[in-house]
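With one protein chain held back, the other chains of the complex are shown just where they sit.
First chain written, first letter: the chains are A, B and C, and each begins at residue 1.
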Amino acid sequence: MAKVAIVYHSGFGHTKVLAEAVAKGAASVAGTQVDLVPVEDAAAKAATLDAADAIIFGSPTYMGNVSGPFKTWADTTAKTWFGQGWKDKLAAGFTNSSGPSGDKFNTLVTMWTLAMQHSMIWVSQGLMVGSKEGDLTLNRLSAYGGTMATSENAAPGENNPSKDDQASGAALGRRVAEFAKKLKG
Amino acid sequence: MAKVAIVYHSGFGHTKVLAEAVAKGAASVAGTQVDLVPVEDAAAKAATLDAADAIIFGSPTYMGNVSGPFKTWADTTAKTWFGQGWKDKLAAGFTNSSGPSGDKFNTLVTMWTLAMQHSMIWVSQGLMVGSKEGDLTLNRLSAYGGTMATSENAAPGENNPSKDDQASGAALGRRVAEFAKKLKG
Amino acid sequence: MAKVAIVYHSGFGHTKVLAEAVAKGAASVAGTQVDLVPVEDAAAKAATLDAADAIIFGSPTYMGNVSGPFKTWADTTAKTWFGQGWKDKLAAGFTNSSGPSGDKFNTLVTMWTLAMQHSMIWVSQGLMVGSKEGDLTLNRLSAYGGTMATSENAAPGENNPSKDDQASGAALGRRVAEFAKKLKG
Partner (left out) sequence: MAKVAIVYHSGFGHTKVLAEAVAKGAASVAGTQVDLVPVEDAAAKAATLDAADAIIFGSPTYMGNVSGPFKTWADTTAKTWFGQGWKDKLAAGFTNSSGPSGDKFNTLVTMWTLAMQHSMIWVSQGLMVGSKEGDLTLNRLSAYGGTMATSENAAPGENNPSKDDQASGAALGRRVAEFAKKLKG
């Protein structure tokens, strides 16, 4: 049983839609336990994160980087870092904002840097730009370090972010779960 | 008379189209001398770069960063760096690739880092995403650190990269020239 | 009269020592008004920031990036960003942590990205590694995009961060104030 935890912040619900898509992708791999952990609950669910084989980070991109609540949570992991409690776990990341580029690359670099300090192993998106999955177009935005999505300035929902971008997130979740399974042997 | 030099590499001609748009934008500011310097000629035109008030860097994004020829040229500036010959000059950057994000942010960070080592002053794009200029839509890709353009996998030309993206580049050139003028007093 | 505002977060006081050094450097330029604004007061002092010719960002590096409180404040500038209220202002940055590299470069990139979204102009450190100023060694850590300092895991004080690193910060403050003066004409 490989355990994948997804720790994310969502300001208005769009990143939550993406987080749920990532979770669905991870859960589609047989023998995977998936936990969705909003950063607001991360302190209470520290044991869930500590027990995970893989931790996937999610945040909107605000002002060119992860959100304040995500970073504030990341800072609380300093104790775990000091004891290297997450060493050798897998890591990956996803982010959402309104513009095509936005500086979302920078958000992924921030998540990667956090993972590196924790001595984790970083899993790439693993999709070429514009990969097809049935009718869906994955990795529309040509992102490689993790999943990038865009959402409209409207209520979050099953099409916001788009089904395409949700599918990119699902592919990331699946990929991480598969590697977690492989590493567990 | 403020002097703006544009030093760029173009593999297939698309970045050259963008470089020419940047040059046109800079030249539209009264009292500006503009020099377009392909990296292949940069050694021969070192005096032009050294005399400039502003140097704008341009490169395609290949494999997530500036091109090999651009970086090879950048390395040759180490001597100038050692004497801090470009200190206090203005700098800015532009890049082109096929995908919307494609890690072009990383290319701009690389150019910024080069400028920082040279103790230069970095000028931002200065446009909100989707700014209108007549019929044109500037900064389609939501880039702030410099100009990002995309081009089709077809011959470069007056619409490849698009007129929209050329206009973003022209706005960057104009902005740099205006600051250069202001700083010359 | 050029106005330089320094907006910073300090968790344990070390970054505050550095912020005060930056302020002293800026104040050493005749005709400069300097305001030190802890992020905790930034909401109340929004008018001070809006009126500044230059805003210098300061934060400790926690887990490879700006601190949670700094990022939380940065997110609140989204309204100003939307109206591009800080367009054309100067910007610069400084950071402190315990290790020599520690991913402080990433913190400066984050500050730069914030400045770029605000359409600001970024001022480099402007010092070669190991520059001498009397007995002091400036830019010990070979940082170019801004000031990097280290502090010991002990109470902050006049030698923690070191006088060397404080002098690097003072040089940054002075440099920003000089450019602010020049641009005001």
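Just so we're on the same page, contacts are C-beta pairs under 8 Å (C-beta built on N, C-alpha and C of every residue); 3 or more make two chains touch, one makes a residue touch a chain.
What you see is a predicted model, and the numbers here were worked out from it, not measured in a lab.
Of A:Ala27, A:Ile121 or A:Leu136, it is A:Ile121 that touches the chain left out of the display. Contact with the omitted chain, checked across A:Ala46, A:Leu136 or A:Leu183, is made by A:Leu183.
For the chain missing from the display, the contacting residue among B:Gly13, B:Gly31, B:Gly68 or B:Gly157 is B:Gly68, taking the whole complex into account. Counting the whole complex, the residues of chain A in touch with the unshown chain are 84, 87-88, 109, 112-113, 115-128, 144-145, 179, 182-183, 185. The set of chain C residues touching the chain not shown comprises 64, 97-106, 129, 140-145, 148. In the full complex, chain B touches the omitted chain through residues 62-69, 71-75, 77-78, 81, 103, 106, 109-110, 113-114, 116-117.
The rule we apply is simple: only the chains that are shown with their structure count from here on.
Looking at contact counts per chain pair, the maximum sits at A-C.
When the CA atoms of chain A are superposed on chain B, the rotation angle comes to 180 degrees (nearest 5). Residue numbering at the chain B/chain C interface overlaps substantially, since over half of the positions present are found in both copies.
Inter-chain centre distance (chain A to chain B, centres taken as mean C-alpha positions): 33 Å. Between chain B and chain C the centroid-to-centroid distance comes to 26 Å (mean Cα coordinates, whole Å). The residues of chain A that reach two or more other chains are 64, 103, 106, listed in rising order.
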